[in-house]
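Shown here: the complex without one of its protein chains, the others still in place.
Chain lettering (A and B) follows the sequence in which the chains are written, and residue indices restart at 1 in each chain.
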Amino acid sequence: MKALAIARANLVRLGRDRLGLFFVVLLPILLVLVIGLQFAGGFSPRIGVLATDPGPLGDALIASFDRLQEPWQRTRFTDRTAWIDAVERGTVDAGIALPDRYDERLRAGEDVAIEYLVEGGSVGIGLETTVRALVAAQAAEVRAARFVAAEAGGTAGARLDDVRRVAAALPDLRVSTETAGEEVFPAALLGFTLGAQSQLVLFVFLTSLTGATQLILTRTLGVSRRMLSTPTSVATILVGEFLGRFAVALTQALIIVVASSVAFGVVWGELAGAAAVVVAFALVGAGAAMLIGAVATNPEQAGSFGVVGGMLLGAAGGCMVPSEFFPPVMQTVSRLTPHAWALDGLRALAGRDATFVGVMPQVGVLLAFAAVLLGLAVWRLRVVLTR
Amino acid sequence: MTEPAVVHGATAPPVLACSDLRKRYGSRVAVDGVGFTIAAGETYGLLGPNGAGKTTTISMICGILVRDGGTVEVAGTPVDVGTPAARAAIGYVPQDLAIYPDLTARENLAFFARLYGLSGGAARARIDEVLEIVDLADRGGDRTDQYSGGMKRRLNIAIGLLHRPRLLVLDEPTVGVDPQSRNAILASVEALGREGMAILYTTHYMEEAERLCDRVGIIDEGRIQAEGTRRELVSLVGQRDTVNLAATGDLPAAAAALAGLDGVVEATPADGGLELIVDDARGNLARFLGTASDAGLSVSAVEVVEPNLEAVFLHLTGRALRD
Partner (left out) sequence: MRAALAIAAKDLRQRIRDRSAIAIAIVAPFGLAAMFALLIPTGAGAFQVTYAVVDADRGPLAAAFRAGPLAGLVDAGVAELVELPSEAVARDRVAARAVDAAIVIPAGFSDAVVAGVAAEIVVVGNVDANLATQVATSVASGFIDELAAIRLAVATTIVVEGSVPDPARSTELAERAQRTRVPIDIVGTTADSRQAGSATFYAASMAVFFLFFTAQFGVLSLLGERRTGTLSRIAAAPVPAWAIVLGKALATFVLAAGSMTVLVVASSLLLGARWGDPAAVSLLVLGVVVSAMGITALITTLTRTEEQAGNWNSIAAMVLAILGGAFFPVSRGPEFLQQASVLTPHAWFLRGIGDLAPPDAGISAVLVPIAALFAIGIVTGAVGLLRAARIVVGR
C-alpha cells in the first residue's frame, strides 16, 4: 500500500510541475502538429513558376503540373529575385520561368524558350525530365497547329482548336504507368500518424530518463536516514518508484494517444495491440528510470544527461528521422534501441492492420528490454544499498 | 592591524554615523527612523527579534538597498547605492552563507579580494592572514561544500575582513552554529574590536550582545526602542542587582547593618546567608563586603545577579526576544 502511495506521489508531482507538464504533454503534441503540418503535403516535388503574363497557353502548361499522377506543389512567383532565392534556398525543388507574352508569341509563330532553374546536385535535376515532358506535350500541339496553318492556311493560333479536336479523336499513343511492391509508409501513416508515433516513443522515454529524482534522493541521502525518518522499507521505496515511473509513462502515453487521435485524427490501430505495445514500452521506460536512479549522483545530473541520452537514443531509434532512411549499418544499430521495436509495432498496427497477435514479437522484445534494464538496476542498487 | 587602538568613549569622529533611516515595502514599514553612531574600537549591538528591521537597516548602511530616507556616513564619507567607492571602508558579513560551495576557501577569498581591489602577492598574503584569524589555514584548499556549518560561518566572516575595513558589519553571524564554533567566532569578534575596528553586530541572542557589545540598540518594529550601555539600558527598566552572600554569623544583625548603607535597598537573611537588593553591585561590592565583615559575618561565597537585556526587552516591547 505504501508503494502505491509513493507511486501516486509521482503522478501528483507531475501534475503540479508546470514545466513538467509542458515537456511531458504539450511539447510532444506541439511537435506532432508541426511535423504533421510539414508533411501534410506529402513528399511531392515543389515547383516554383515565374510567369508575369502566361496567357491561355501558359496557364494550360502550368495547370498540367496538377494533372500528373502525383500532382506537384506549385508556387507562383512574379518577382525574379524571389524566384531565384526560393530555388537557391530549397523552398522549391526547381523553378521554371515562362517568357513574357508567352501565349501571344507562340500563337504569332515565334519560338520561345522556357528557363528551367535548379540548384546543383539536387533532386531538381531528376525533375527536369518531367518538366520537359509536360512542355513537349504543349510544344507538340503548337507545332502541329503551325504545320497545319502552313499547309492549309490560317493562323497557328486559330489552328490550335483543330489540332485539339483531332487529337481527341486519334487512337491512343501513350505511356501507361503502374506500380508494384508494398509501400514502406502506407497512406494511413502519412499526415500526423508517423509523427505522433515517433513523438510518443521519444517523449515517454525522455520523461522516464529524467524523472528518477526520488530514487536518486533516496540513494544519496542515505537509506538509513530515510528509513529512520519514515518507517518505510527499501523494497517498498523501490517498488513504489518503479510503479510511479510506470504510471507517469503510461499516463503520458495515454494523453498523447488520446489527444492526437482526437485533434489530428491519428490512427493507432487495433486497441489491444496498441495497448500491448504502449504498456510494454512504458515498462521499458520505467526500467530505464530505475537504472538511471541507480547510477546517477544527483537529480540535476540525471536531468541533463537524461535529456541528452534520451535524444540520442531516440534519434538512433528512428524517432527523429524514420530508420528506413538510415544507411544499412545504422538500420542494424537502430535495432538495439527499444524505440525501434516500439515504432515497428505501432507502424504495423496503424499501417498494415496488424493485430494483438501480430505485434507479439515486438512486445516480446520490449518486455525483454524492460527485464534487462530492471535487472541491471536492481543488481546495481543492491550493490549500493548493502554497502 | 594598522589602525591604532582607540580608547572607548574618546571624542574622535565616529566611524559610522547614520540617522533617520527609513524603508517601506508597499504599505509595510520595515525601518522607521533608525539612527546611531559607532566609534572606532567600539562594538555596537543591534538587538531585536526576527523581522524587527535589523537586516534592512544593515543593508541600507552597506549601500546595497535603496533607502526611502535618512543619511549614512562611514569614515566621513556618505554611503549610498550609487556611490560604490564609499563602500570600500565597510566589511559586510551577510546573514546568509554568502560563499560559493563549488569553489575552495582560497578561491572564494581571492574572488572577493579582487572586488576590493586586492590582487597578486598582497592578496595572497592577506588571504593567509584572514584564514589564520578564523582558524581555517589548513583547510584553505578545500571546496567549501565539504566544510562543516561552523567552518562555513567562519569563512563567511573571513571574507568581510579581507580589505581591513574601518567598519565591520556582522548580520547574525552565529545562526545555526555549534557552541564551539560560536565561541570561536565571538572570540575573534572581541579581538577585532580590541584592535580598533568599529563593529556593528546584529543578533537576537541576548548573551552574545551582553558579552560583545559596548553599546546596544534595541530595535523592534523598525524603531530603536532604547540605546545605551548594558547598564544604562538596565537602569531604564529600574531593576536592581541582587547580591547573594553565603555566610555564617549573626545574620539579622548584619542585615540591619547593611540595610543602612547607601545603595542598599533591601537586605534580608536567607537560608545560609544574606540576600541584598542593591544599586550597582559591582561598583559597591567591596564596601558591602567590608560592612558585612565588620558585622561579624564570615562570607564563604558571593554571587552577583544583574538584570539582563532579556528583561529590558520584555519591558520595552512586552514580548520575549526569542522566536
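The criterion applied here is as follows: contacts are C-beta pairs under 8 Å (C-beta built on N, C-alpha and C of every residue); 3 or more make two chains touch, one makes a residue touch a chain.
All figures in this text were calculated on a predicted structure; none of them were measured in a lab.
Engineer: I'm checking contacts with the chain that's been left out. Which of A:Ala63, A:Val166 or A:Val383 qualifies?
Structural biologist: Spelled out, the listed residue whose C-beta touches the missing chain is A:Val166.
Engineer: Looking at B:Pro94, B:Pro173, B:Gly217 or B:Gly273, which residue reaches the missing chain?
Structural biologist: Only one of B:Pro94, B:Pro173, B:Gly217 or B:Gly273 touches the chain omitted from view, namely B:Pro94.
Engineer: Across the whole complex, list the residues on chain B that are touched by the chain not included here.
Structural biologist: These residues of chain B touch the chain that is not shown: 59, 62-66, 81, 84-88, 90, 92, 94-100, 102-103, 107, 111-112, 114-117, 159.
Engineer: In the full complex, which bits of chain A touch the chain not displayed? Write them out.
Structural biologist: Spelled out for chain A, the touching residues are 18-19, 22-23, 27, 30-31, 34-35, 37-41, 43-46, 68-70, 84, 87-91, 95, 106, 111-123, 125-148, 151-152, 159, 162-163, 166-167, 170-185, 300-301, 303-305, 307-308, 311-312, 315-316, 320-321, 325-327, 330.
Methods note: only the chains that are shown with their structure count from here on.
Engineer: Provide the C-alpha centroid distance between chain A and chain B, rounded to the nearest whole angstrom.
Structural biologist: 70
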